[in-house]
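Note that one protein chain of the assembly has been removed; the remaining protein chains are unaltered in position.
Letters A and B mark the chains in the order given here, with residues in each chain numbered from 1 onward.
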Amino acid sequence: MLTLNMAIFLPFLASLLIPFIYRRHFKIHIGWFVLIVPVILFITLITYLPQIKQGDSFTETLNWIPTFNINLTSYIDGLSLIFGLLITGIGALVVFYSIFYLDFSENLGHFYTYLLLFMGSMLGVVFSDHMMILYAFWELTSISSFLLIAFWYQRKGSRYGAKKSLLITVFGGLGMLIGFLMLYQITGTFSIRETFELIIPLKEHILFTPALILILLGAFTKSAQFPFHIWLPDAMEAPTPVSAYLHSATMVKAGIYIVARFTPIFGGDAVWFYAVSITGLITLFWGAFSAIRETDLKALLAYSTISQLGLVMSLFGVSSLSLHPTITINEVLYTQAAFAALFHLVNHSTFKGALFMVVGILDFKIGTRDIRRLGGLMLFMPISFSIALIGSFSMAGLPPFNGFLSKEMFFQAMLSVNEFDFFSLNTIGVLFPIIAWIASVFTFIYSMIIVFKTFLGKPKEKKLSQAKEASFGMLLAPSILAIFIFLIFIFPNVLADNILKPAVFNIYPNLENNYFEPIKAWHGFNTELFMTMGVVVIGTVIFAFYRRWNIVYKLFPKFLSFDALYNNSLIFFDRLAKNTTSKYMTGYLRHYFQYVFITFTLLVGFTLFKLNAFSFSLTGDEPIGIFEWILAITIIIAGISMIITSSRLTAIVINGYIGFTIALFFVLFRAPDLALTQVVIETVTTALFLLALYFLPRWEEKRAPVRERRQNFIIAASVGLVFTLVALSVKSGRLFTSISSFFEDSDEKAGAANIVNTILGDFRAFDTMLEVIVLFIAGIGVFTLIKANKKRGAHNLEDK
Amino acid sequence: METLIIIVAGILVTVAVYLLLSKNVIRVILGTAVLTHAVHLLIMAMGGFKGDSVPIVSQKETSFVDALPQALILTSIVISFAVTAFFLVLAYQTYKYTKTDDLSEMRGVDHE
Partner (left out) sequence: MKINDLILRSVTKLIVFIILTLAIYLFFSGHNAPGGGFIGGLVLASAIVLLLLTYDIETFKYSIPFDFKIVAAIGSLIVLLTGMGAVLFGKPFLTQSFATINIPFIGLREISTVTFFELGVALAVVGVVITIILSISEDV
């Protein structure tokens, strides 16, 4: 049986294999192989169900970087199991669907590699207990999402959408990372479960609220909450299976997972409650409101996803109230909200997945998703129509579909908010159900648009009447989801008892009794039901005046939108970066060297001066013989004449002279190996220089202006001076004894008498190995510099 | 002797920096070569010149010259050779296309 860690890594392993099994002219669609992965994982996760239901949880630790206490701890409990099942279950359906959606002409190898990468990292997010590991997987989902959105990278829109989503989600992710680090500062642990216990007495800590806000930033950007929602509609450039999978069913729910996971830590805090619930409500409203404006079905679904995510988010906000110290945990009121949130989460995945797949079918079969060009498809595509109908009605919150149940529970939770008399909720709390209700009206309208504008009415274009129903394979996956939509409505408690309730207990670790009422479709004529009826009536009226309603959107000027803000700030930063960079990156090597040397001189010189570190004594110096004097003086003369000379040949010969003199120095220093090497190297180097001279022109008599030369000289002299002063100080005040005596036992330790060679070949063989590799790289570099350019020709030096 | 060697190294560093700041490619490359020489001298001086014998173990000798700087320098000599060779080839290949060995003229066009 698969262990949990293996479960996370199975998709990664499979994605590694894909390049090897994928061939463009393969007869069998590679999706069939990929399909095995989520199916196996789904079955594996199902086997955990019975024990999770008992309230058990499983941990599995694999040491990764034990020194830093970073271990791969996988943790499975009710909450992560829900997400795990969604990831693998919807994953299997999406892969199956994609087999029919993407044909052989696409680059399937890339597609499935990215998809598996995503699947693995998403599983990593929900099963990690260690915050740093969670963060790593979190960013991996952003990256795989980026790759998948840009799957059709030839399109400008795809590239734009991919970049946008990456920028926003990674920005939020970085915020979350800082939040995690702050939490670590507070509690001293990276384990989420340990934090539950440790945080309780530490809520007054100064970093508590910043950490909370930063972690929420990560969650909100990922879950496309207002005002970070702008990336999701642009992400719809991805292939439809991807939209169905990442951008409605799984990845965008990672933020919700984080909120749910951290509710035990932050729940009961006023900031948390307001941030989560208000953001959720605004997103719910704005998403639904904007969805109606859209004419592209996928964009419409994107906004509806944003709106639904806001709904779930606001429910989690409300549910956090039950962790307020004055509330006894077992009061049903607010814990029910968490239950509703999870319930709606699952429902949303079913109906939104089905709707996306239907839209994909339309796109695939007809070639457009614009509702202005669609219409009257009911007769030609009856099965697609039925699925769309079921999905939309469920989304609108109508019986007999699962959306109805969770929508009623949502109203119930919102109505209960103003019963709470902290955080001045008994006054503001009235707004909650009102906003929720208005948003629901919009939700109803856009749900109706999806069905009626596409499938009813007259075919607007000729090709629509030739439309044919999609193949069986393509319809299978959305049909399964549609069946689930209906089944959940009839047997909601099967889902609730087995999967949802254990998760609620994970959000509220202290929750005791089994108080949950079973979900009922009919609970009398109460406020919630009247609200739903109101939604239907008002919604129908507005839908009837759909055209007039559109005028409302004209009131919002385009340049004030968040999209415009994003685009403009991107341009602004681009320019800012370019202007600042071009100020100092002048393209002149001389300038760069100046930066380096001036910084060095000032920094080191100032430190030397400030710390009063300069010291000098001649004690301990070896006496200087006549040979040393002669060599030293000739080197100095050679060096100076090297600057003065105007002949390149002279300069090279002088360089050789310095090299050979240093070889002589090595002899005097009793370093025979060095002397030998230096002599040979210097010979070869001089030969090289002379060879290169063959190609290079003579030095012209044109010399640099005096001012420039003076500048150069001042810099050079000050670098030399600082260098000498530091070296003298180091020599005069030794702080450590030499470690060389260790190597002097080379004969016993390595069986060799030559200490230098023993250091190179044995004690520090690793360095030598790398040195050989550097040498090798340099050789190859020289070879390619010469040969590669020769082949390509000289004219394309600047590829503009 | 250490002091003398350090001063020689300091003067070589001055020469090297002056060469690096000039505009001619060959001068810059020579600058890197001279800088290497200076650093070798510095490392030797830092190790000190005490000890009676070359660092090769034999029966009659007991104190050796510090072997560690020598090992470091040996590595450095070979690497600097490789780097110098690479620089040279880079320089003359660049010259082939740009027809100048003046670094201030080699500056490319601004890319968007």
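Everything below uses one rule, namely that contacts are C-beta pairs under 8 Å (C-beta built on N, C-alpha and C of every residue); 3 or more make two chains touch, one makes a residue touch a chain.
Small disclaimer: the values here were computed from a predicted structure and weren't measured.
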Residue among A:Gly109, A:Gly587, A:Pro672 or A:Pro697 that touches the chain left out of view: A:Pro672
On chain B, residues whose C-beta touches the chain left out of the figure: 54, 56, 74, 78, 81-82, 85, 88-89
Hidden partner interface residues of chain A, rising order: 672-673, 676-677, 680-681, 683-684, 687-688, 691-692, 694-695, 750-754, 756-758, 760-762, 765-766, 768-769, 772-773, 775-776, 778-780, 782-783, 786-787, 790
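Throughout what follows, only the chains that are shown with their structure count from here on.
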Euclidean distance of C-alpha centroids - chain A vs chain B, Å: 44
Chain B to chain A touching residues, read off their complex: 1-15, 17-28, 30, 33-34, 37, 40-42, 44-51, 53-58, 64-68, 70-71, 73-75, 77-79, 81-86, 88-93, 95-98, 101, 103-104, 107-110
Contact footprint of chain B on chain A as seen in their complex: 582, 586-590, 593-594, 597, 618, 620-624, 628-629, 632, 635-636, 639-640, 642-643, 648, 651-652, 655, 658-659, 662, 665-666, 669-674, 677-678, 681, 684-685, 688-689, 692-693, 695-697, 699, 704, 712-713, 715-717, 719-721, 723-724, 727-728, 730-731, 738-740, 743-744, 746-747, 753-756, 759-760, 764, 767-768, 771, 774-775, 778-779, 781-782, 785-786, 789, 794, 797-798, 800
